[in-house]
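All remarks here apply to the structure that follows.
All protein chains but one are shown in place.
For chain A:
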Amino acid sequence: MSNISPEILQALQACVGESRVLTDPDSLALYGRDWTRAHAPAPSAVVLPGSIAEVQAVVELARARQLALVPSGGRTGLSGGAMACQGEIVVALDRLNRIEDFNPVDRTVRCGAGVVTAQLQAFAEEQGLFYPVDFASSGSSQIGGNISTNAGGIKVIRHGMTRDWVAGLKLVTGSGELLDLNRGLVKNNAGYDLRQLVIGAEGTLGIVVEATMQLARPPQNLTVMVLGVPDMAAVMQVLETWQGAMDLQAFEFFSELALQKVVAHQGLQRPFETPAAFYALLEFEQHTEADLDQAMALFEHCVEQGWVVDGVVSQSVAQAQALWRLREDISETISRWTPYKNDISTTIVRVPDFLAEVEAVVARAYPDFEIVWFGHIGDGNVHLNVLKPDELPMAEFQQRCGEVSRWVFEIVQRHEGSVSAEHGVGLLKKDYLHYSRSAAEIAIMKQIKQVFDPQGIMNPGKIFDL
């Protein structure tokens, strides 16, 4: 139930219009949470501004009345960044969903923060271009959310993170100013690049209201291979073999248990019957037959070395899509076991040792739990998912996972890795931030936060406590 005072309710309604302020229990539960399930949502209201001016009006009101705001995009976040658990006001950007103008010379497009990622991808395709940031939730996530989490995904090995595609953005800061950062310029060395601070700030510096996104040439004839690999060390050998010879568009991996779950729950076909501990999914452009011959030669080499036991290659777009689903449907498939997710990374060269240590800890700590491994291994990023046994209460499960996380993060720290490779810190990882950021770094982050948001109204309690 909302406990918002009638006076603030009225003031919010004055900012965005009466019908754009929601306080019914369903809306509060819906807009108050992201994809995570560790906390209960409890916002006091949801506002849906329809213009930048309305966003500014809401921020002004929040400043005047010292109200906490939670910016909200597609709420597919996996770190609790968009959770509103303490009576905050959710500012949902859904209505800023217009693609404003397309600039074919610069290959940029200006869009509202609420444009859905897939909408931008489709728009790019209509122009004969390509927006390369992609992942399983792109049908719901928003550009503002992607920017605020610096989302990665399945094409990072070739195209980088969201950061690499933001040519400009507009931000309403916690102090109510509207900043127009970088304005689509390729070159702009006139002082600090504040845009880069906003990317990945998880809504703690202000609200992203608009972005100018860069588009790319579309890839040609994408071909997908799925290879069966006996162990993690071999996965890395396969990666190195391919990286040395071809430009990969993607290099993903998943474990046998992940495959079993996806095949059983999504009605998909196994790529081949030969059992393997892990599977690598590779994607590359096939310009000519020579590219496929090259890939075949690499495959043969890997088989001879004992790094690969079997493999398939897509013969059509439909098969490429079906093979991708083996990887892309994992998150959704396992969500029914409310998994405890770790999204960890290190440099690629350190991945084998790092993973061997993590695997040992996990095997020791969770002999009775199902563990599903998958991730963007070509970027040094693995998702370690511990599935909750149905009979175990949530609180107990969280507590056991939390303890083991510390051991895992100690390994991350020793390997100079990251406790959050691409999902952000939000609420879920803030206790562990110090495993990958020094005290001095965190102190500067807090000072930056205070400059942008002196009253602490922007997504308070996320990333760190002040």
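Everything below uses one rule, namely that a contact is a pair of C-beta atoms (placed from the backbone, for glycine too) under 8 Å apart; a residue touches a chain by one contact, two chains touch by 3 or more; residues count from 1.
By definition in this document, contacts and distances are computed from a predicted model.
Asker: Which protein name, taken from UniProt, belongs to the chain you can't see among "ABC-type metal ion transport system, permease component", "Electron transfer flavoprotein subunit beta", "tRNA threonylcarbamoyladenosine biosynthesis protein TsaB" or "Aspartate carbamoyltransferase"?
Answerer: "Electron transfer flavoprotein subunit beta"
Asker: Among A:Ala234, A:Val313, A:Ile334 or A:Cys401, which one is in touch with the chain left out?
Answerer: Here the residue in touch with the unshown chain is A:Val313.
Asker: For a quick check of understanding: of A:Phe272, A:Tyr366 or A:Trp407, which residue touches the chain that isn't displayed?
Answerer: Answer from the full complex: A:Phe272 touches the omitted chain.
Asker: Given the full complex, what residues of chain A touch the hidden partner chain?
Answerer: Residues 220-221, 225-227, 269, 271-272, 289, 296, 299-300, 303, 310-319, 321, 323 of chain A touch the chain absent from view.
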